[in-house]
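Can you keep this structure in mind? I'll have questions shortly.
Removed from the display is one protein chain of the complex; every other protein chain stays in position.
As written, the chain order gives the labels A, B and C, with residue 1 at the start of each chain.
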Amino acid sequence: MSAPVTIRLQTSDFDVAAETAALTRGRTDIGAVVNFVGICRGGEGEGAISALTLEHYPGMAEEEIARHANEALARWPLTGLTIIHRYGRLMPGENIMMVLTASAHRAAAFEAAQFLMDYLKTAAPFWKSEERASGARWVEATREDDAAAARWTKS
Amino acid sequence: MSAPVTIRLQTSDFDVAAETAALTRGRTDIGAVVNFVGICRGGEGEGAISALTLEHYPGMAEEEIARHANEALARWPLTGLTIIHRYGRLMPGENIMMVLTASAHRAAAFEAAQFLMDYLKTAAPFWKSEERASGARWVEATREDDAAAARWTKS
Amino acid sequence: MRVLYFAWVRERIGKAEESVEPPASAATVADLIAWLASRGEEYAHAFEKPGVIRAAIDKVHVKPETAIRGAKEIAFFPPMTGG
Partner (left out) sequence: MRVLYFAWVRERIGKAEESVEPPASAATVADLIAWLASRGEEYAHAFEKPGVIRAAIDKVHVKPETAIRGAKEIAFFPPMTGG
């Protein structure tokens, strides 16, 4: 059977249940669905974040994510995957993005979801700016994220 | 803040969206939510599965899962987790169980969800019987599942 | 002592639970399995491969060498396949 790939960049929120239903409806070859949702954190006290703005490179973001979605399909026996990434200004507690992977078995679904997340964190053309009482500041890339992404290129 | 743990064994289906909302509502310290849903596969042809019956050890299943939920809370900085496991007779395409983990960061949420799944596959007192045209047969434990579970006891 | 059976152990024995009075010489889980296996054909069939049988005493997983003294409830079952 086919392995549908859905990629959407949007300002509006998404509905994980509807996306899951779209990926699994009418199929009986799926044994495992893994979903990751990234949420805007707020923090507390003076350093609290009042809003997060996501900027992206239109066109490149879609193409880059599609390339990595295809790589995930080549590496793991997935029955489908969905990636939705929001952009624009978000408040703490709001959804930022989601990855959904489906497979006959759980290892493939978990690994593909982690692979796609590590990729999105380090190489997809998105940038985050956090607003605090002290002003807006661009989020810096972390070494942990780079290390997490590097594990998929080791054989 | 508290890290709520919800564990339910039930015959009825569950609502991932409602469980996610219950775990995240009113909080701004959660940056990552990972959800795993196990689904009854059907297969095709002569070996197709017409139904799956899940038997469990009432009392022990809840206690065992709670022990492992607490171990997950001790090992990873989770903001909460939910485990729902169905029992009784299920049809292909139906949900079997779900694990939901929430944390400030994605690595903890992913790892805790995988730890709990590997545990549930190998040590929680549940047994599956598959119905085929040729009759009912108890599912045998797999070496892959044992190996997956063993990785969490290595230091 | 209350004994519970699950999955194909239950099916082979033909009951989900019963009360038993094992002899004092049955000190461990393995001893109890050997004694149960001697109680009839259905038990012999259920316990024909003692190495694959898992056991729990009072709802906690135990090993074959675990002592059964003081146990209220002992359960026997095949390897678990949840999730």
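As a convention for this text, a residue touches a chain if its C-beta (ideal position, glycine included) is under 8 Å from a C-beta of that chain, and two chains touch if they have at least 3 such contacts.
Since the model is a prediction, treat every value here as computed from it, not as a measurement.
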Visible chains in contact with the missing one: A
Touch with the omitted chain, as defined above, among A:R41, A:H85 or A:R106: A:H85
Contacting the left-out chain in the complete assembly, out of A:L23, A:I49 or A:M97: A:M97
Touch list for subunit A against the chain that is not drawn: 38, 54-57, 59-61, 63-64, 85, 96-97, 117, 120-129, 138-141
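The rule is simple: only the chains that are shown with their structure count from here on.
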Chain-level touch network, classified as line, ring, star, complete or other: line
Centre distance in Å when subunit A and subunit B are each reduced to the mean of their C-alpha atoms: 22
Cα-centroid distance, subunit B relative to subunit C, in whole angstrom: 26
Residue numbers of subunit B (touch at least two other chains): 38, 117
For subunit C, residues contacting two or more additional chains: 83
